[in-house]
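Only one protein chain is missing; all other protein chains are in place.
Take a look at chain A:
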Amino acid sequence: MMRSYSDKQNVQKKPYFSDRYFVAPQIPKDVVESDEIFTNDLSVLKAKFEIKEAYIQRGQLVVYIDPKDNVAVLKTLRDELSYNFLSEHSAIDWLAKSGEFEIFYQLLSTSKRKRLRVKCFIKEKEVLKSVSSLYASANWAEREMYDMFGVIISGHPYMKRLLMPDDWFDHPLRKTYPLHGDEVAQWYEIDKIFGKEYRDIIGPEERDSARIDVNDTYRFAHLNHEVPFGAEPSQEKTFTDYQEEGGVFIVKKLKKEDAKIVKERY
């Protein structure tokens, strides 16, 4: 029997059923000339840089540039065209398709009330220049992008992983990164806290956060079968009825056996 084929390039979730004849509609791309301000902005950019593609989608201008121009383009946009906010900056993983990252810079101009997206493609090992000298908000955005995708940035003041530990293997938002962590991830904490020699004793990290083990008396209490912390699990019933010595004023002792359990409502 043949082993079923699985795409190692993209280990993310995929729909279990796809209609062969279904063609997904496209969001319309409007021409830039339909908006006066964007037309002007684009002509300023076109005079200085190579613009690969430009269109308006859902009211925002999208401009594709050469990745080598990123700092110069953003400088022009900030200083000449008053796009004073870099509201977001990150990458999209197209490594499986073309071996590239798609980088986007989401800009906002508060004076023009316009949003614009600058985009470019870089190869996996290609170095992208940092724009954190122009927009300080790129400082953490670039660190996060490096951490999550492994996009290499040059000229950043403090390029350190942001979300993951420094010695973490691989970059979690890549499409090749498995959903429950890779081989290395399951040993990370055990190696770090106890050392590699404890791998056999402790075993790999339990990655199912919802897993409940009835026999685990360290983390869970088995109702009506309670035992002391860490003791062997027991099948014997334990009675936990409690009553103060000599009773409490007014309060009668509650006996669970005497309680009547209604079998059916109504």
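Quick notes on this structure:
In the analysis below, a residue touches a chain if its C-beta (ideal position, glycine included) is under 8 Å from a C-beta of that chain, and two chains touch if they have at least 3 such contacts; residues count from 1.
Definition applied: contacts and distances are computed from a predicted model.
Comparing "NADH-quinone oxidoreductase subunit D", "Hpr(Ser) kinase/phosphatase", "Cytochrome d ubiquinol oxidase subunit II" or "Ribose transport system permease protein" against the UniProt entry of the hidden chain yields the protein name "NADH-quinone oxidoreductase subunit D". Within the set A:Val31, A:Leu163 or A:Val248, the residue that contacts the chain not displayed is A:Leu163.
Among the residues A:Ser6, A:Gln26, A:Ser154 or A:Asn215, only A:Gln26 touches the chain that is left out of the figure. For chain A, the residues touching the absent chain in the complete assembly are 12-17, 22, 24-27, 57-58, 60, 62, 84-88, 90, 92-93, 104, 106, 108, 110, 113, 115, 117, 135-137, 139-140, 148, 162-165, 172-173, 177, 179.
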